[in-house]
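Removed: one protein chain of the complex. Kept in place: all other protein chains.
Order of writing sets the labels: A, B and C. Residues in every chain begin at 1.
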Amino acid sequence: MIRQALAVFRKDLASELRTRYAINALLMFVVVTLAVIMFALAGETLTPTALTGMLWVVMFFAAMSGLSRSFVAEEERGTTMTLQLLASPTAVYLGKLLFNLLLVAALNVFIVALFLLVMDQFVVSQFGLFWLVMLLGSLGIASATTIIAAIIARANTKGTLFPVLSFPVLLPLLMAGINATKIAVEDVRWDAVWPDLQLLGSYIVVITTVSFLLFDFVWKD
Amino acid sequence: MWWKILLFFWIAAFSAIGIVTPVAGDLGTVGMYAQMDAAKLLPVKFTVVDRGRAATEEEGGGWLLRGRDSHDREADFRFAERPADLETAEGWLVSARYDTQFHRVEVAEVLGASPAFSFPFIPGLEERAKIIFFHVPMAWMTVIAFLVSMWYGIRYLRKKDMDDDFRSAASAGLGLLFCILGTTTGSLWAKFNWGSFWNWDPRETSIFVLLLVYGAYFALRSAIEIEEKRAALSAVYSIIAAATVPFFVFIMPRLMPGLHPGSADDSNAGPVLSSGGMDTAMRMVLYSMLAGFLVLYGWLMSIQMRLHRIKLRRAESAA
Amino acid sequence: MKKRYLIGGGIVVVFLIIGGLSFLNSSVEYATLSKAEESGKRVQVTGTWVQEMSTHYDTENNRFIFYMRDEDNRVAKVEFAGAKPNNFDLATSVVAKGRYEDGMFKASEVLTKCPSKYEGNPDGDHPDGIKKSSL
Partner (left out) sequence: MHVQAETISKKFNRRAVFRDVSFTVEPGEVFGITGRNGSGKSTLLRIVGGLLTPSGGEIRYRLGTVAVAPETLHRSIGYVAPYLTLYEEFSAEENIVLYARIRGLRHTHAEAQALLERVGLPVDRRDPIRAFSSGMKQRMRLVFAILHRPPLLLLDEPISNLDSEGKRIVYGIVDEFRRHGAVIIATNDAEDIAQCDRTISVEAA
C-alpha cells in the first residue's frame, strides 16, 4: 500500500516537474503577493507580530491557489478514470497527500525565506520553534486541502470554490498556527506555546483520519 | 392538524408572555441605583404591608405607604397623590427611584395595580434581557439543524437513498435561516447593549464559522449537476466541517473570556445549562420557546419533505 | 469495512477531546495597560471601572473620561471619544479599544460587559430606608 502510494506520489512529482503547471505559477504568485505587500507598506514600520499575520495570509492564499492542482489536473486531463483503474483509493489519497505536503512545505520554506530576506522588521527569536510550527502548519494545510481538492475537482466552479470550502475547515489551524508563530517570533515563554501545538497536532490527526475514511466516497462515482 | 394549531399558539403565547410580561425590580435594585444613578427611574414591584396615610407638608405631600418586595425587604413608598385603588390593590408595579434624603422610595408613575407575574429586573440588561427567548433558541436550532444535516449525510453515504440527501439539504437550509436570524438579532442587540454590532466575541466567531460552513455547503451543492455526486460530496463536506466546528461551537466560547454569558470569565455556565442563575419564570418561558422552536423546525422539515415529494411526482407525471 | 469506520471514529473523538483540552491550558493573552504603553499599538484592554475615582463628561469635545483598572491592578485614565456608554455604571467589566498616548489610554470604542445572572438582586448593601422585614 505504502509503495503504491509512493508510486502515485512519484508520478505526480514527475508530471509536475515535466509540465511545471503549479510550480511556476505559485512562485510568481508568492513574489507578486510579497511585492504588493511591500508596495502597500512602503515606509511603514510594522511589528513582527503584524508581519506574522501577513505571513500566514500569504501562506493561506498560496496554498489556495496551488493545492487543488493535484486533483483538478487529473479531472481536467481526464485521467481520473485511469488512476481509478491503476490504484486503490487509499493509495491515491496517500500519494496525493504526500505530494501536497511536499508542495506546501516547499512553498512555505520559499515564502519564509523571502519574508526574512525582504522584510527587515521580521525577526524570529526562536527558530527551532518557528520551523516546528511551520512544519505542523504545512502538514495541517496539506491534509485539510487534499480532501477538499478531491471534492472540488468534481464540481463545475473549481477555482473559486476551493478557498470557500477550505477556509471554515482551516480556521482552527490558522488560529493556532498564527498564535504559535507569534510566540516563536516574540520570544515569550516557551511553555505558552504548548496549547497551540496540542491543538495543531490533534487537528492534523482528526482531519487526516476523517479524510482517509471519506475519500472512497469522493473518489468513486 | 391539532398539533400544528397547538404549536402556533404555543410559540405565539410564549412570545407574547416573553414580550409583554413586565420587568420589575425590587428594593435591592432601587437601593443599588441610588448610589450610582440617582435620577434613573426603575420599575419596582411590591406588595402592600400597610396602606399608610397622607404625607405631611414636610414630607412632601402625597401618600405614604409601606411595601414589601419579593425578598422580604420593606421600605416606605411615597406616591405623589393618593393612589386610586388604594383599598383594593394588594400591591403595585411602579416606576420609582430611591430618595437618599428622606430614605424612601419616590413613586413617579403607577404602572399597574396588583401585579401578578413579572421578570426580574437585571441591572444593565433591563428589558433587553428578553432577547434570550428568541436569540438563544435560534442559535440552538442553527447547531441542531447542522448536526441533523450531517446525520442524514452519513445516512446517505451508507444507504444511497436520495431522500436522505434531500433531508440533509433541507435541514441545512433551515439551519442557514436560523443562523442568519440568530446573527442579526444578536448583532442588533449587541449594538445597544455592548456598544458595537460585532466584536469577535468567541460566540460571535463561532456563529460566523457556522455561517461560512453553511454558505460553503450551498456553494458546493450549486456547483455539482449530477444529483448522486452532489449528494455524496456535500455529505462528505458536512462531515469534514463537523469535525472542525466543535472547536468553535462547543469549546472555544466556554473556555475563552468573552461578552456572552457562559464565557470563561463568568461564574456560571450560561443561562441555559446552569441550574442556578436564572429566574424560574424566565427559565420556563425560555425552555418553552426552545421546545416550540424545536417542533417548528421539525414541522418545517416535514413541509419541505412533502413539497419535495409533490415536485418529484409532478416531474414524473410530466415525463 | 465496518471496523475501519469504528476505529477511525474512535481516533477522531479522542483527538477532538485532546484538541479541546488544549484550550484549558491556554492562557489567553489580554493586552494590559503596561503592554499598551510599551508597544503604543492599538490594543484591546479588559478591566474594570474604578468607581472611587471621578468620571467626567466633556460636552464640548464629546469626550468621556474615566479610570480603569486592568488585570495587573494598574489604574489608568481612559479618554473615550464619545458619550458615556450604555450601562456603563452597571458593567461588571469594560473592554476599551485604543492606544496608550500622552499618559492616558485613548479609546475609540468602549464595550461594557453586563452581569450574566438572569435573576433579581437579592442581597447587597441597602440604604437605611430599606430593611429586611422581621417575619
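In this text, a residue touches a chain if its C-beta (ideal position, glycine included) is under 8 Å from a C-beta of that chain, and two chains touch if they have at least 3 such contacts.
Please read these numbers as outputs of a predicted model, since none were measured by experiment.
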Using the contact definition given at the top, list the shown chains touched by the missing chain. A, B
By the contact criterion defined above, which parts of chain B meet the unshown chain? Give residue numbers in ascending order. 160, 162, 225-228, 312, 315, 319
Could you please point out the chain A residues that touch the chain left off the display? 3-4, 7-8, 10-11, 14-15, 18-19, 77-79, 81-82, 84-91, 220-221
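Going forward, only the chains that are shown with their structure count from here on.
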Euclidean distance of C-alpha centroids - chain A vs chain B, Å: 41
In angstrom, rounded to a whole number, how far apart do the mean CA points of chain A and chain C lie? 36
Which residues belonging to chain C are in contact with no fewer than two other chains? 12, 16, 19, 23-24, 26
Enumerate the residues of chain A that touch no fewer than two other chains. 172, 199, 203, 206, 210
Which residues of chain C touch chain A in their complex? 4-5, 8-9, 11-12, 15-16, 18-19, 21-27, 39, 41
Touching residues (chain side chain A, partner chain B) in the complex: 147-148, 151-152, 154-157, 161, 164-165, 167-169, 171-172, 199, 203, 206-207, 210-211, 214, 217-218, 221
Can you tell me which positions in chain C touch chain B when the two form their complex? 12, 16, 19-20, 23-24, 26, 28, 30, 46, 85-87, 89-93, 95, 109-133, 135
